[in-house]
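Here the complex is missing a single protein chain, while all its other protein chains stay put.
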Amino acid sequence: MNAPFQSLQYAGDALFLIVGAVLVFSMHAGFAFLEVGTVRKKNQVNALVKILSDWGVSTVMYFVIGFPIAYGINFWMNAGDLLQLTNGKILAGGRGFDILHCFFLLTFAACIPAIISGGVAERMKFWPQVFAGAIFTGVGYPLFESVMWGKNTFLQTWLFSSFGSSFHDYAGSVVVHSMGGWIALPAIVLLGQRIGRWVNGRSMGIPVSNIPFLGLGSWILAVGWFGFNVMSAGNFQAISGLVAVNSLFAMVGGILFGLIFSKADPGFVHNGALAGLIAICSGSDIVHPFGAFFIGGIGALIFIFGYKFETEKLKIDDVLGVWPLHGLSGSWGGIAAGIFGQKFLGGMGGVSLISQIVGTVSGAVFAVCIGLLVYGALKKTVGIRLDEKQERQGSDLAIHNIGAYPEEDMLSA
Amino acid sequence: MNAPFQSLQYAGDALFLIVGAVLVFSMHAGFAFLEVGTVRKKNQVNALVKILSDWGVSTVMYFVIGFPIAYGINFWMNAGDLLQLTNGKILAGGRGFDILHCFFLLTFAACIPAIISGGVAERMKFWPQVFAGAIFTGVGYPLFESVMWGKNTFLQTWLFSSFGSSFHDYAGSVVVHSMGGWIALPAIVLLGQRIGRWVNGRSMGIPVSNIPFLGLGSWILAVGWFGFNVMSAGNFQAISGLVAVNSLFAMVGGILFGLIFSKADPGFVHNGALAGLIAICSGSDIVHPFGAFFIGGIGALIFIFGYKFETEKLKIDDVLGVWPLHGLSGSWGGIAAGIFGQKFLGGMGGVSLISQIVGTVSGAVFAVCIGLLVYGALKKTVGIRLDEKQERQGSDLAIHNIGAYPEEDMLSA
Amino acid sequence: MNAPFQSLQYAGDALFLIVGAVLVFSMHAGFAFLEVGTVRKKNQVNALVKILSDWGVSTVMYFVIGFPIAYGINFWMNAGDLLQLTNGKILAGGRGFDILHCFFLLTFAACIPAIISGGVAERMKFWPQVFAGAIFTGVGYPLFESVMWGKNTFLQTWLFSSFGSSFHDYAGSVVVHSMGGWIALPAIVLLGQRIGRWVNGRSMGIPVSNIPFLGLGSWILAVGWFGFNVMSAGNFQAISGLVAVNSLFAMVGGILFGLIFSKADPGFVHNGALAGLIAICSGSDIVHPFGAFFIGGIGALIFIFGYKFETEKLKIDDVLGVWPLHGLSGSWGGIAAGIFGQKFLGGMGGVSLISQIVGTVSGAVFAVCIGLLVYGALKKTVGIRLDEKQERQGSDLAIHNIGAYPEEDMLSA
Amino acid sequence: MKYIVAIIQPSRLEAVKEALSTIEVFRLTVTEAQGIGRQRGHTEVYRGHEYQINFVRKVKLEIAVDDKYVEPTIEAIVNAARTGAEGKIGDGKIFIMPLEDVVRIRTRERGSEAL
Amino acid sequence: MKYIVAIIQPSRLEAVKEALSTIEVFRLTVTEAQGIGRQRGHTEVYRGHEYQINFVRKVKLEIAVDDKYVEPTIEAIVNAARTGAEGKIGDGKIFIMPLEDVVRIRTRERGSEAL
Partner (left out) sequence: MKYIVAIIQPSRLEAVKEALSTIEVFRLTVTEAQGIGRQRGHTEVYRGHEYQINFVRKVKLEIAVDDKYVEPTIEAIVNAARTGAEGKIGDGKIFIMPLEDVVRIRTRERGSEAL
């Protein structure tokens, strides 16, 4: 390969990763608005500040601790070398591949606190949540990432030698979404239900504040998701159109199943799209678009019925439904790749259902453990829940000293 | 051409189409918010659910029926072949060109129901509208597309041999926008005016709910439009900077004419931008930016005066004004390409005004016919309009059982 | 270099600039919503219309006058030549490099009125503001641009020969942001305080209307900023991953410093992110990410304390705080590049602190002068301020004849 | 003088206002209200959970009138506020209370003159 | 007949409504209101500037009742509207005013029958 060509390739990789990183960064605005629209008005500011703060903390933690844990590459060198660092080596003409790769993967890591945020909304203390997020993006998540995608290959090697294929998770149904959803579960349980959610054992339902904002959040997430999945290729030449189209079909499956099985409930239709996108991450490079359609559709159903089961039967007050959405649909995605990825279902093959199940289950178990550990310790020490007065007042006033619509608060303005 | 170079080109095409498809996909959020902001609060949820549901249905219909109709390529093969399918052939190293091309063109097809949606808002039944959308994206639109852009070349051949140039519609002023706007016209007429729009023959005006949301929708559309036009090149190497800059100038022409001729009316300024963008699609690759400025400006004027004429003179209750916006400005765009595309006006030439007129008129006629057919049949059979009680209550409660701001509905929340 | 390769490069440059231009174009929606959320409800429509109108006028002014002033290239030729115009020459195979370059740089120029808009909000007349914006984007800004980035190289040559390095401003902390912020200062002072901002010498505070919209604006800006900085490379091959990661770290520094030094105030956290991004523009290609973190963090502190100083001590009623945000943090960015760019702080070197100070100060002085000139002249002649009745009524009704939520204004709707 | 409070359906506001004009009652104060009464609220459903909305949107009019205007005012409201020919459940109520004095802020006029 | 106006804490609305049902008072009109009284407002801070919010969100009930219902209604409201066992500052007030006549718009019934 000649030099100008090589240079073009470096530039292509840089652009590819930047576009991906920016798209997934924008998804965090989606997380913010999904929560803004779903919580009551008195907790909207908190939703916005949480997501942005978690992003800030995640960036520092993941660059300094997380990425080195997962991939064995660190950034303690001067800017000139950093620019040329490519797969751990200083290559002349490099355009910052490794730091961009880290940026792109940070956008995944930062999903963990963003996912949890939606479950613990309206009653969680601010700083303990920031702290927990830091632990997850700095240590917890990168540990699992290192095993599935990174430098600690023992499990993957074993799966490969035992079942013919290692655990396949192209864009993180399991590594990212299921991880976030299953960490959130113990957090939500340890936190307890919001005041007024059940009164004398009767399920009361706390109304959402703003469906247009919720829809906006959902749209931002859906658009950014194409970066999430497509740029998971990791470099420009590895781009696959199939990934984009499978993401599309899974999303559409989620929309249509959500539409039909919920009588056009706006919450389920918009979240159905997300459930579909979550479920397809794992297998987006190997399944057929029509397979993707069912992966997404079933993902939406799992969310719909999982959410009802969680909230009405288990009485777990998961505000945005992040456990059924990211946890259950994500786990389904990991397993589904082992089914719909098979050649006889039109897939690319090269995937083992057993490996998929082992990988998926290990992710969920790991997540519940670190969730229990971190939130349990926080609950024992500094406490994780706002006091009753603060919760009634709303986290906006209690934490941030301002409501979401200050002008309205002042009658005479 | 050598192999690594070829590979880079495949990758470039894939990225190019994905970026385009994602940008135009995001425009659908724009359609949603434009409608959310324009309808009354009691119909905002419906706007959101309609756009997302129509997108879902359109995806399935266009991939399975529409694209094969228009281009003669279908996707009944396994994922591995799908990945390599490029212009109908299985090419080693392909990155999914054909499915991406279909994805990109789907984002156009799906504009048809999204455009109609804004015209029939606040009183149309949900499922008949979903059904109509399916027919248009699956059959109606692809038929016309096949004639103008696709495999049925008879008309284009005849125009070319008769008038020296075939019908030129680079990014679909006619094929997409005018099509959507002119289909909407019979739908709106068959549906009738909203209750309260005219009282005892007096035009009452129904106020819009939320100008910031409407502005947001307009911004999302304007941003995504650069994908709509630029990626209409179809492949990476065919990219033209002129297309981007012409889109800019037409939009700006629309903004400024809208500003001046409406005394800074926010509706006309924001919609003026869109009218400009609609009008430029056809000729964006062949006109001069200063020509584009006038194409857009005149497009905005056509919208402004067309809207007044439609609603006040013809008493057609077109909620968002989709017929003058997409229908009239789109048709103007088709014709304008035949004027401003001429060399003596600084254009690239190679375009015939007569062909442009024939193509444009045939599009409008075809659209009105299929619109009449589909909505006429639906009206005769299942009915297309909510009953009076439902309409008064609002489509959110009537169809989706929930308002847009549930917390506000529950006083004591 | 062979022909197909050259062609690919042209196409790459076109795509690169288009992606950049579109990202920065989208930032203008961010400016709009930042203002919509910060002003009172009665001025939201005006915020939206102003930003869009200024964009329209800026486009015309900058293409026709500004860019030729700054770079000596004009566009008075037919469309065919325009498409091939590349660095002032007609090159076969060109994809419109110069017009795209102009489009990209227009998105910067148009920031000037958008920045000012936030400072003069709620009481400025509409047309004088449009006119002032036209002068700045058409003449004022391009003059300074020509000196720092363009064809008038005398200052840069002198700085280089005197201090070893010319003034370094990669993406415009000084040329764009500081320019906008420092022009705004005299405008705001000449305009005077809003009615009710100080009552009998007591600072009353005028509450913002909508923190979610403000947050949305901030998010849109932050996302688009990656185009602002990354595409400042000017062509595809010059892309640098370091620029993207430094932007990230400066933003994060701004978020975290904003969070900690303001007790989680949503205004300071969201604006902190922007202050960080403003400060990093200058040195984003030469500092180390950890340096960028502090550049951004200090930028946020400068904003926080500068804003308090400006509004409470100097009693300047700067609605969005654009002078401390863009002016002060921008100036800080220019100087910071001369500090953190040094090799001993991990930077790339090749930058002189003195040159940075000279460049930065000259920018601020120039800005204040043209601001005084233009707004002074306007004040003397046509007047710049709404009359009292209009201001009390709100600029929406006074200028645009419509409120932001018309349905709410009509009780019985 | 009497202070008349009328609770009506929002959709009838315009008609009531016009009916009052025809009997030369041009001044009133309007507030949005929520009614609880025989007319039932509705149920909303979001993500499978049902919410009972027990309130019905109403508009409340307050009209201070001279004694001789009381009956015409009642008559005008009743006629214009009914929905359908027969009236429907939820059409509302009119309450008549004694009013001892009135002051026009602008002029300090008092009593009937200030109405 | 009396016209009872009660200002209560918004969080007690549901309980008051239920308490009223048990004494067979099923009809009332509700509006959102802001109270100024002994209960203080709060301070908000935005970008370093403090805003005094001097108002406290309240809910206002209007209930027209027959004389014999007055005391039970007061009793029901007082019991249900208190926050905490002792009641807290800001729990609100009940005002009782004379009501001269009532008209049911739907039926034109008047007086007690129309209540």
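Lettered A, B, C, D and E in written order, each chain numbered from 1.
One rule holds in what follows: a contact is a pair of C-beta atoms (placed from the backbone, for glycine too) under 8 Å apart; a residue touches a chain by one contact, two chains touch by 3 or more.
Note that the structure is a prediction, hence the values are computed from the model and not measured.
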* With respect to the chain omitted from the figure, which of D:A6, D:I36 or D:A64 is a touching residue? -> D:A64
* Touch residues of chain E, complete complex, unshown partner -> 2, 5-8, 31-38, 54-55, 58, 60, 74, 77-78, 81-82, 86-89, 91-98
* Structure fact -> Against the hidden chain, chain B presents residues 203, 205, 207-208, 262-263, 265-268, 271, 304, 307-308, 311-312, 321
* To do: Spell out the interface residues on chain D facing the chain that's missing from view.
  => 3, 17, 26-31, 62, 64, 97-108, 114
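Throughout what follows, only the chains that are shown with their structure count from here on.
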* Asked: Any chains in contact with both chain C and chain D?
  -> A, B, E
* Structure fact -> To bring the C-alpha trace of chain D onto its twin chain E, one rotates it, in degrees rounded to the nearest 5, by 120
* Asked: Any idea how many Å lie between the Cα centroids of chain B and chain C?
  -> 33
* To do: Please report how many Å separate the Cα centroid of chain A from that of chain E, as a whole number.
  => 46
* Structure fact -> Residues in chain A with touches to at least two other chains are numbered 5, 8, 12, 19, 207-208, 210, 216, 263, 265-267, 401-403, 406, 409-410
* Which chain E residues sit where two or more other chains touch them? -> 11, 30, 44-46, 51
